[in-house]
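Here it is: the structure, laid out below.
Let's turn to chain A:
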Amino acid sequence: MRFRTIKIVTALGLVSVLAAACGSSKSSSTPTSAGSSSSALPATIKIGVPLDLTGSSEITGVGTGEWAGVQFAVNQINSSGFLGTSKIDPVMFDTQASKTEAVQRTVELISSDHVSAIVGYSLTPSFLAAGPIAQKDGIPVMAVGLSGAGVTEVGNYIFRELLDYTKLYAFGDPQFVKATHATTAAYLYGSDTVTTSGQYAARRKLLESLGVKTVAVETITAATTDMQAQLTAIKDANPDLLVVNVDTGQVPSVLVQLGESGITAQYLGDTSLGSAVVTGNPAAIKAAQCGLFTTPWVPTSTAGGNPLFVSQWKAANNGQTPDFFDALGRDAMWAMATAIKNANSVNPSQIRDALSQISGFSGALGLYGWNNPAAPGQPTYGGVNEQVQNGQDVPWTSSTTCTK
Partner candidate 1 sequence: MLVLENLEVRYGKIRALRGVSLTVPDHAVVAVLGPNGAGKSSMLKAISGTVRPFAGRILWNGTDISRMAPHKILRLGIAHVPEGRAMIAPLTVEENLQMGAYITPRSEIDDMQDRMLELFPPLKARLSTTAGSLSGGEQQMLAIARGLMSKPKLIAIDEPSMGLAPAVANDVLAALAAIVQTGTSVLLVEQNAALALRLAHDVVVIGHGEVQAAGTSEELGHDILAAYVE
Partner candidate 2 sequence: MLQQTVNGIALGATYSLLGLGVTLIWGVLRVLNFAYSQFIVWGAFGTLIAIENHVPTVFAVLIGMAVAGVVAVFVDMTVMQFMRRRGTSEFALVVATIGVYYILSSVAQDRSKSQIETFPIGGFPHGSVDIGSTSLPSLQLLSLVISVAVMIVLGYWLNRTRLGRATRTVAYSAPTAELLGVNSRAIFALAVFVSGCLAALAGIFNAADSSTLSYSDGDQLLVVAFAVIVLGGMGSVKGAVIGGLALGLVQVYTTLYVSGVFSNAITYLLIVGVLIVRPNGLFGVREEARV
């Protein structure tokens, strides 16, 4: 760090005093992870972990949860001897919800730290700025928590742990429409976030193709705290369904004010209904009664390696139940380790190839892989339909009944 800094100054040619120090610092960081000679895997495998830990409160808890999940996986991998005597060394960076920071850190991970792969990124904009660099340099990336579209399209070195949410809705929404016999829908979405506005557009298209008429579309922004105007307009439209895609942090406000508004439409939400922000908010979870949503993961899921994950997590964290982001971080790092083991190499292109062939991966999100040729880079798990009933998320089927 120190040497690089001096060189920046020199490069700028403006602080001549410091320039003298330059000559002695020509050799900067030396490659440490260059896999070599006898063993196929080096003793230390560096994996970059750029995550957004700080930034606006709207994204809070995402990056920290993912980092906890990644660390959990690294401990398991290293202590279990999964990669023989090789250990994974995660190089973590907080990209601070800043694109510039994401780009700089990704370049640093690749050019200075010489990582073999990257497991990270919590925000789509950060990834969209940094992802192309990894693609260009041929470093495989397992994007941890991105729910937006356009991620794997960056290139063949990019994989994602989280499904594009539009795929989740394609799984759950038709079942909800069928079960509720809904014919009209109103939409409330956050217009200033690329993920929520993208999800709204995809969902509306999907529901209209199912014959559900759109009767109202209302928007809020991150700055909106009072939604009476929007809710009044929705109430006047009297829809069968109310489809909500707003930033997780705003979901409690929407729910509480919805509860006061007298709107009776069936609530179709998103994964936030299962997040701690909502489940830990008594007023919100009460107002969310009977709300429906589809999620890739619930702690109670018995699919794949989830029961084992949950019990191990509880053992390691004083009995605390893991949250969604913990599960994502854990699976993403385990998937990367699995690819390295299968490739028996830290050569980035071999890791990439191994990633694209993973199948039957027993993770917290189920038994899945990344080997679907029709959707390269995308995980193959489906979703789970859930309903909020009496302050809890319960599995939902078309025969589930719920009273408000």
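Of note:
Methods note: a residue touches a chain if its C-beta (ideal position, glycine included) is under 8 Å from a C-beta of that chain, and two chains touch if they have at least 3 such contacts; residues count from 1.
These made the cut because all candidates are chains of the complex that A comes from, given by their letters.
Source: prediction; values computed, not measured.
By the touch rule above, chain A in this complex touches candidate 2 out of 1 or 2. The touching residues of chain A, when paired with candidate 2 in their complex, are 54-58, 60-61, 64, 191-192, 218-221, 223-226, 228-230, 232-233, 249-250, 252-253, 256-257, 260, 262, 277, 280-284.
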